[in-house]
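Accompanying notes for the structure given below.
Every protein chain but one is kept in place in this view of the complex.
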Amino acid sequence: MKTIGWKRMATALVILLLIVALAGCGAVQSSPSANSNQNAAQTSQKGKTIKVALIPKAIGIPYFTGAEQGAQSVAAALNIKLTYNGPTTLSASDQVSMINSYVAEGYNVIAVSANDPTSLAPALKAAMKKGVKVITWDSDTVPDARQFFVNQATVDGIGSTLVKVVADHFKGKQTDVAILSSTPSNTNQNQWIDAMKKTIADKYPNLHIKTIQYDQGQPSTGVSATENIVKGFPTVKAIISPDSVGLPAAAEAVEKLGLQGKIYVTGLADPVVMKKYVDDGTVQKYVLWNVLDLGKLTMNVARAVADGTMPTSGTFKVKGLGDFQVNNGQVLLGLPMIFDKAATDKYNF
Amino acid sequence: MDILKMVNISKSFNGTAVLKDVSFEVRAGEVHALIGENGAGKSTLIKIAAGVYNSDDGETFFDGREVQIGTPADAHRLGIFTVHQEPSVMPNLSVAENVLMGFHPYRRFAFRWVDKKAMYRKTEEVFGKLGLKMDVRRNAGELTIAQQQMLEIAKALVHDVRVLILDEPTATLSDHETGLLFEIVRRLRDQGTAVIFVSHRLHEVFSLSDRITVMRDGEKVATSVAASLSEQELVRLMVGRELRLGSFESRATNREKPLLQVSGLSNAPWFDDVSFALYPGEVLAMAGLVGSGRTNVAEAIFGIQPARSGQVVVNGEALHMRSIKQALEHGIAYIPEDRHKHGVALAMSLRANVTLVNVPARPRLGCIDRRREIQISAEAVQRLNIKAQGVEQPVGQLSGGNQQKVVLAKWLAAGPKIIILDEPTRGVDVGAKGEIHRIIDGLAREGNAVLVISSDLPEILVLADRTLVMHEGRLVGELHREDTSEESIMALATGTAIRTA
Amino acid sequence: MKNEPSLFWKIMQSRESFLLGLILLLLLIMLVVSPSFLGPGNLMNILTNCATVAIVALGETIVIITKGIDLSVGATMGMVTLFTGSLALNGFPLAVVILVAFLAGIVAGALNGVLISYLKLPPIIVTLGTLSVYSGIMYVITKGNWVTNLPAGLLQLGNFRLFGFVPAPVVVLVVLLLVSTLFLQFSIPGRHIYAVGNNEASARLSGINIKRVIFSAYLIAGFFSAVAGIFYVAYNGFSTPSTGGNMELDAIAAAVIGGTNVFGGKGTPLGTLLGAILLGIVTGALVFFHIPAVWNLAVEGIVILAAVISDAALYRMQTRRI
Partner (left out) sequence: MKRSKFFANWSYGIIAVFLLEMVILSSVTPKFLSNLLPMTENFMPIGIMALSMTLVIIAGGIDLSIGSVVSFSGVIMGLLWQHGMNIWVAGLLAVLIGGLAGFINGQIIVRTGIQPLIATLATQFIWGSLAVVLSNQGSIYGFPGSFLLLGTGFLYGYLPVQLVIFVVLALLFAYLLNKTVFGRQVLFIGNSESVSAYSGVNVNRVKTWTYVLSGLTAGLSGVIMGSFFASVRGDMGQGLELTVITGCLVGGVNVFGGAGTIVGAAFGVLLLGMLSQGLNFMNVSSQVQAIITGVILILAVAIQQLGTIFARRRKMTGGEGAGKLRGERRARVE
């Protein structure tokens, strides 16, 4: 073994890379020059059929399926050709890949519920540069990466409502609370948890968050995590799960342990999933908003943006849906609703 | 009377005829040897008998009735069993389970349940029949090669074995173990079993068999009673010409300064306090039973399996014996015993194999110099007379002897001064064997130091200037050329010499 | 040259007793630190929580013993949960639901088996492919919806308690453990599975139908996944199209910790169960020690490494002794 070629190879590899990097620097631009503005930017699409891509955080979640139903129900009337598709896992990079495809394919409007506020920004900005209208719904990106955000409820609103449900139940008593989130890296969950912490610090010093556990998006993991919470933190009297897998799983576990009424369970989830637990009294109140309306509103905003008639501030009137406040690019659906048994029976998403 | 009779068997693989109209039969109570060079077709013939291959043409009769042996299971049903050259055990299963796999004794309780007690009892009985003591509950992976070989025979004995096929069973065995095996085979023969014995070792063939069938190039050359043949005749029949292991003229060895000096090398329990010197221009043989520690000593010198104490000095410089690389840098080459496991990568080309140890590379960027590579391998093909279609042919397509030459070529390409060969001609046919012996002789004459580890006593007698004998991990004797004989080596190797001394 | 191994070595050699010792040690530590951990209900909980993974892992173990690997077990289980749930929701009688669910698992396993044994494709590739296919089918079955608000019959199946305190998944787990142990240790086809994993060539020469053995191993894995799936949805009360994601990794981890050798031929159902329990206890213990749950996966990784490295080290020490 006289020659140890690969040692040099490694060096050569690094050097070559550097050369390429340096040589490239001067000539690099931020967008391809060949095919920009292919969608004839700035022209109004008024009266024409527009293609809208409605991208959820992930497919296979009733919440988003509900929004899709809402969107589908108004698409035809708005002269919208609607495509609903998203990644199978909560992946920002898969969303970027889809956004790029849809932009290239010539969609007029991209409406996305972002898995991450920043990761999608470059792709969305590039889309806007090409004249594609970008709106976010359900979950926002950084403001400069989209034109409008259809906001079903603010982060603070959700956080404070969730805490309020618990605080109202315990009425000032010292209470230990546990949180069951989806995954440690889920941005929305973490934002809501932060908002909850803030609300507790500001208004409800009697509540104490003892632990945060994760269901990893799996019902069984949610059930066992709840059981572990109950055993490992015997003082915990309330579980908040701002996750639509976590809440039914927590309810299921509490039911199994026979602790209905002893441990208060609430969180964010869809009525259709919660029906059973509300019916048998394990869960009394939980938080959500009208997801169908969210889908409908998003479609209306998409149409208005494409037509160039969307006000950045003021009131956005939608026939049959109502008037919505628009504030600096944020279209507010309304406040989060607290669902009880009656409301649960009323909705089907 | 003939138990198994195969008539006009033909077989070809992808258009190449491997067997042409071969007829062969074996009687109850006889050992029928089947010999021939590699490629003569004997393996194919016994595999057809064992149901591994199916013949293209020809009939097979068993007990006078025509039979179809389509699968190994068919063969087993008839009582035809094969003991292979390399025992192939299931290492994590008990000896008993290995022996009875496929034929578990069972009790019916809704389903068939393995009857472990019966399984152990039955296996113990079988080993009893063989006259062997064996813990049948032990995992087969813990057995020595020889014990595993016995296990293979036991597998056959569980059944009513009518025809026992031994496919080079002694290749991995020491002479002592071989003796034990032959005793068992003779006992079986006396009980009426028909034995087909395939071997390269002619003296074994003569000592064991009643009749001999010689094959060459896919055809049967002759069948005759063993006693009526001489060894020379047999070799002539096999290769189609007169050929014998020629001896070599004595070599001029420079005994002033050893090239390799081994002192006090120990690695219990494999070997202990091994010391010897190896001089330029000599062939030193190392004899001993399998498991006596010869290979371990070689691997220690080469840095594969470091010794715990002792010293290896090459040309006055001590090795730390921890890396193959250092051994290489000191000009040591080791041609290992197991060709397929350690010698050649079968799917790779002859060229890549030959240049593996010392890939010719351009100094810049470590780029392989392909032209040099082709040149080196082409030279090796010529020098060692390797029969191949070209240097790009995958080594797996070559015959065993030629594969062994590729291993040699690989090491010679590195330009070693000290060459250690471990069983260099195992599983190699007679013709190639002679060639390899000439190569070894040539290496020594060029002034290299050669150490040959061999269980093949005639080979040692032909090659060695001196012979070291190991017994149970210790060096028990050194024989000079004039004192070397099969008897003197065996006396030392089996320990009888020590006891009498 | 061989001495009889001492009792210590014998115990260490047996993976099961080694793991059992480790588990007892962990429990002892827990007892000292936090006595409430050892309440009878809690131990049963731990067992219940790892039951699904353990059932899937039992099937995986059988596949690994044949020197294969099945990456699709999690997806198969998830698929079955959705089949079961959808059928039950559509009002089919429980018997039909269960039958179809079994069938779904068996068909999934059989497809793996056919591709691997009869078409001779590498197991890791085939099951990586079917992992994609089966999880894609999951979305197709329900069009993205969850199965929830299940009929009482199915829920009762998942929530009955034997003698009033042994939950259904544990009962099923114990039954399957016994069945698979009996099958692997004492039935003839079971021994053939070990034979194939140990030495395929030798097994063939013993007259064993290799293809059939390998095929049946994947079939069994599919069946076990189906059982796990039925009880998963019946016990947890709902399921989503991503149920079972990454469960194959946990199943492989449990099997490997339990001493199943990925080179084939070695492993027992009991070892696998103990491996799953060890993982379950460690996860539970993290909560008790109030360690943030973000570390869960890291600890699981460390347990896997510790288990396989200790196994390798023990093996080396043992062989050095001889």
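The chains carry the letters A, B and C, assigned in the order they are written, with residues numbered from 1 in each.
The rule is simple: a residue touches a chain if its C-beta (ideal position, glycine included) is under 8 Å from a C-beta of that chain, and two chains touch if they have at least 3 such contacts.
Bear in mind that the values here come from a model prediction, so they are computed numbers and not experimental data.
When the full complex is examined, the chain removed from view is found to touch A, B, C. If you put the hidden chain back, the residue from B:145, B:222, B:346 or B:461 that touches it is B:346. Among the residues C:43, C:210 or C:282, only C:210 touches the chain that is left out of the figure. Within the set C:31, C:96 or C:140, the residue that contacts the chain not displayed is C:140.
The residue touching the chain not shown here, chosen from B:277, B:356 or B:461, is B:356.
If you put the hidden chain back, the residue from C:165, C:263 or C:289 that touches it is C:263. Touch with the chain that is not drawn comes from one residue among A:119, A:154 or A:325, which is A:119.
Summarising the interface, chain B meets the missing chain with residues 12-14, 16-18, 38-40, 43-44, 47, 52, 304, 323-325, 327-328, 334, 336, 341-349, 352, 356-357, 359, 361, 365-368, 394, 396-400, 402-403, 410.
In the full complex, chain A touches the hidden chain at residues 1, 3-6, 9, 12-13, 16-17, 20, 24, 27-35, 38, 59-60, 83, 85-89, 91-94, 96-98, 100-102, 104-106, 116-122, 126, 142, 183-185, 187, 190.
Against the chain not shown here, chain C presents residues 69, 115, 119-122, 124-126, 128-133, 135-140, 200-201, 204, 210-211, 241, 249, 252-253, 256, 262-263, 294-298, 300-302, 304-305, 308-309, 311-313.
One rule holds for everything that comes next: only the chains that are shown with their structure count from here on.
Taking the mean of each chain's C-alpha atoms, the chain whose centre lies closest to the overall C-alpha mean is C.
In this assembly, the C-alpha centroid of chain A lies 34 Å from the C-alpha centroid of chain C. Averaging Cα coordinates per chain places chain B and chain C 44 Å apart.
For the pair chain A and chain B, the distance between C-alpha centroids works out to 69 Å.
Residue numbers of chain C whose C-beta contacts span two or more other chains: none are found. Listed for chain A are no residues, as none touches two or more other chains. In the complex of the two chains, the chain A residues touching chain C come out as 58-62, 64-65, 88-89, 184, 211-214, 216-220, 222-225, 227-229, 231-234, 245, 248-249, 252, 256, 272-273, 275-276.
Within the complex formed with chain C, the chain B residues making contact are 52, 71-73, 76, 82, 88-93, 97-98, 101-104, 106, 111-114, 116, 142, 155, 269.
Residue ranges on chain C touching chain B, taken from their complex, read 1-2, 182, 185-188, 191-192, 194-195, 198-199, 201-208, 261, 265-266, 322.
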